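Comments concern the structure below.
For this view, one protein chain was removed and the others were kept in their places.
All chains are identified by letter, namely A, B and C, in their written order; residue positions are counted from 1 within each chain.
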Amino acid sequence: MLTLDQLNAMSETDFTAALGGIFEHSSWVAKAASARRPFATLAALHDAMTAAVRAASDEKKLALVKAHPDLAGKAARAGALTADSTSEQASVGLDRLSEVEFERFTTLNDGYQGKFGIPFIICVRRHTKDSILSEFERRLTQDQSGAIDTALGEIFRIAALRLDSQVSAPVRLPLHGRLSTHVLDTHGGVPAAGVPVELWELSRDGDARLLLRTVTNQDGRTDKPLISERPVPIGTYELRFSMASYFKAHGAALSEPPFLGVVPIRFSVAEPEGHYHVPLVTTPWGYSTYRGS
Amino acid sequence: MLTLDQLNAMSETDFTAALGGIFEHSSWVAKAASARRPFATLAALHDAMTAAVRAASDEKKLALVKAHPDLAGKAARAGALTADSTSEQASVGLDRLSEVEFERFTTLNDGYQGKFGIPFIICVRRHTKDSILSEFERRLTQDQSGAIDTALGEIFRIAALRLDSQVSAPVRLPLHGRLSTHVLDTHGGVPAAGVPVELWELSRDGDARLLLRTVTNQDGRTDKPLISERPVPIGTYELRFSMASYFKAHGAALSEPPFLGVVPIRFSVAEPEGHYHVPLVTTPWGYSTYRGS
Amino acid sequence: MLTLDQLNAMSETDFTAALGGIFEHSSWVAKAASARRPFATLAALHDAMTAAVRAASDEKKLALVKAHPDLAGKAARAGALTADSTSEQASVGLDRLSEVEFERFTTLNDGYQGKFGIPFIICVRRHTKDSILSEFERRLTQDQSGAIDTALGEIFRIAALRLDSQVSAPVRLPLHGRLSTHVLDTHGGVPAAGVPVELWELSRDGDARLLLRTVTNQDGRTDKPLISERPVPIGTYELRFSMASYFKAHGAALSEPPFLGVVPIRFSVAEPEGHYHVPLVTTPWGYSTYRGS
Partner (left out) sequence: MLTLDQLNAMSETDFTAALGGIFEHSSWVAKAASARRPFATLAALHDAMTAAVRAASDEKKLALVKAHPDLAGKAARAGALTADSTSEQASVGLDRLSEVEFERFTTLNDGYQGKFGIPFIICVRRHTKDSILSEFERRLTQDQSGAIDTALGEIFRIAALRLDSQVSAPVRLPLHGRLSTHVLDTHGGVPAAGVPVELWELSRDGDARLLLRTVTNQDGRTDKPLISERPVPIGTYELRFSMASYFKAHGAALSEPPFLGVVPIRFSVAEPEGHYHVPLVTTPWGYSTYRGS
C-alpha cells in the first residue's frame, strides 16, 4: 500500500505510474490530478481525479467510458482484462458463469452496446449478479446522456474503491457498509451463545449460495461483522439460525420435531454503504427481527 | 356417508359389510363390534372395534398386522391395494416416488420385515414423507413387542380416520388439527388484507413442495384455515408472505429492493391433532411471529 | 324493552309517549317520525327521527338543543335531570366530581354558554372525563354554526344509544365497540391461562381508576371482552398483566425480583365503535404487543 505522503512526494511521472490504473486504461486522469498535490486526504485525491474527468472534453469522457471492458464479456474469458477488472468481476462471480448465464450477459451487453455505443459499466463490488441484471434492465431505459452520466458515476465509484485498496490514509473513504447480527434468547434472558449461523445469497431464479458459516459468541454476536470493510452488495440474503440445537443444548422443553428448527430471515440490501444490523430475538416458540442499528 | 342410526339399525351381516374395511382385510373386527350396538357416539363405535382387537388372540392380532400392505411397496405399484390404502398412500405422495425414493422405501421395508416379520404400518394421513422416514429409523430400534404395539396403535388411528370419512355423526372424533395464519400490519395499524401467502412443505433433502397459494381477507386471515378437517401432517413447513407488494400497494416508503420482500416463516408440526396458529406481525422493516392459538 | 313490531302497531299517541324521551324534552320528534311507520329496522326508525329534526326550522332545532341540561351542572346536582340524562352522566362519573372538578366544569359550561348561548352537549357514553375536557377545548374554537351542527350530531348519537337500550330489534345499530386481550406465553409455547389482568382508565392529571379485574382462561383470553355491548369510551387505558406470578407458577427460572413483574400496556382509544384487540406475547424476559383484530 502506498501512503498519501509518499504520493504527495513523488515526481509527476511516478505519481502517474502509481495511480495510472485507478481509471481504466486512462492514466491521463492521474497525470491531471498530480498538479493539484499535495492532498490532505484520500477524499481530496479522489475529488481531484473526478474533477479532472469532469473538466475533460466529451470526446475524452467517451474514450474513458469505452476503455472499459464488457461485463463478463469475451475479453474476460480471454484473460485480457486489467488485473483490477479481473479481480472485480471475479468478486461477484462473473468469472464463473454457466453457459446460460454467459449467453444472457452477452445478449444484454450487445443490446446495451447496440443502443448506446458504450460498454455497460457498473461498480460490481456494490452488486450481486442479480442486482447487475436489474440494473441492466433499468439502464436500458435511459437516454444517451443519462447513460453516459450513469457510466461516469459508476467509474468514479470504481476509482474510489481502487484508491481505497491501494492507498492507505488515516481517514478512509466512506465506501464500506456493514452487515451484522445478534441473537437474543428471551426464553433464558441471555444473549444466545454458540448458535450456528449461515449467510446465504439468494437469486431471483431461486439459487442460494452459501456466503459464510459462523457461530455466535458469548455476547450473542459474531466475532466480526458478517460483511464489513467493503460495500455490502445490493441483493437478497438469508440468515439461517440453528435455534433448535441451541435450545436443546440449553435444556428447553421442545416438541419433536421442534416448532422452530432453523430460523430463516430473508432481507434485501439497497444501500451498499449502509449499516444493516439484523438481530434475532427468539424463544423456542416465536421470534422477531427488524432492521436495527 | 352412513349415519350412526343407520348402522345401529342394520343386520349384523349388513353392519359387517358396511364396516368390514375399517380394519384392513379384517371384517371380523366389525362383526365382533356389531354385538355391542347401539352406539351413542362414533367414539363408542371406535372403542368397540379396538376393544375387539385387543381381546383377540396374539395370532389374530399378528394376522391383522400382516394383512396390511407395505408402504410404497410392490403391491402399491401393482395396483393391488384396497381403495382405502391406495388413497391414504397417495395423500402423502407415496404413489409418486422417484426411483431413488422407491429404492429407499424398499430397503427400509425389507429391513423392517427382516427384523420384525411384519410390514411397517403407519397412519400416513398424520405424516409427510419426511416424518415417515424418521419413524422408520426410530421404529427400527424397537423390540418385537414394541413393534407390534406400535403397529396396532397406528392401525387404530387408521381405523378412526376411515370411520370419520365413512360415518357421519353429530360429534366427530378428535382427529383433526388446524393450521392457520393472520397478518397484522403494524405500520398502518390494521389487519393486512390482500397479502399473497404460500404454504410449502420442506423436506430434509432440501426439497420444497407448494401445498397452496391464497390471499388474506379483510381481517388479515385466510377465508378458511390453511389446513383443517384432517390431521396436520407431522413435518416442516414454510409460510411465505409477499409483504413488499402489500406495503407498496399501501404507499409505504420502501427501499429498492425493499428490505423485506417475501417473508418466510419456517416451522414444524409435531402434533397432527393440534392447533397451529402462526401469525405474522409486520412492518416494512421488521416482523415477529409465534405459535399462537 | 319494546319491539319494533310493537312500535309499528301502536297508536300515534302511544308511539309518541313511548319514544318521547329519545330526544330530550322533545316528544315532537317521535310524533313526526310516527307518520313514517312501519319501520323495518331500528336504523330506519333512527333515520326517520333525525330526518324530522333536520327538516325542522332553525328555531325548533335551537329549542331542541337548549332543552338539554348542562354537563355536570346545577340541574344535575339538584336532581332535576331526566332519568336518561341522569344515568348517562353517571356512567362517566360526572355525578361524582370533586369540588375542584365541579368548578372546572362550571367554568367551561359558563364559557361555552357565554360564547354560543347553548349548553355544551356531548354523547357521554362515548367519552371519559378526560376526552370530554378535550372536546370542550376543541369545540370552544368552533363558530356558531359549527357549534349547532356538532350539538345536533351529538344529540343524534345520544338518541341512537337511547333507542338501542329501549327497543329490541334483530339487527342492532352499529354503536358498539369492543376491547379485548389475549396472552400468549412464548416461553412455553401455549396460551397463558390464569393470568390476572386489570384494566385501568388513566387521566391526564395522572389519576388511575381501576375499571375491572379478571383472569385469562384456557385459551389465554378473557371469558368475555373487557369492554363490549357499548361504545368504548375515548380515553387512555392501561392493561396490567401479572406475569411474574404466572411464570413462577409454571416453573420458569426467574430472577428475584423477576425482570418482568406486572407488565403495563398503555394505549388510547380514538374510535368508540372500533374493535381494539390488545394482545400480550411474552416470556419472563421480553414481550410484544400491537393493535390486533
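Going forward, a contact is a pair of C-beta atoms (placed from the backbone, for glycine too) under 8 Å apart; a residue touches a chain by one contact, two chains touch by 3 or more.
Owing to the predicted nature of the structure, the values given are computational and were not obtained by experimental measurement.
When the full complex is taken into account, the listed residue touching the unshown chain is C:234, out of C:53, C:76, C:121 or C:234. Among the residues A:177, A:220 or A:272, only A:220 touches the chain that is left out of the figure. Where chain C meets the missing chain, the touching residues are 131, 234, 236, 238, 255-264, 266-268, 270-271, 285-291. Although one chain is hidden here, its contacts on chain B can still be listed: residues 184, 186-189, 253, 255, 259, 281, 283-286, 288. What chain A contributes to its contact with the hidden chain is residues 182, 184, 186, 189-191, 219-220, 281, 288, 290-293.
Quick note on the criterion: only the chains that are shown with their structure count from here on.
One finds 57 Å separating the Cα centroids of chain A and chain C. Annotation: 48 Å between the Cα-based centres of chain B and chain C.
Along chain C, residues 184, 186, 189, 281, 288 each make contact with two or more other chains.
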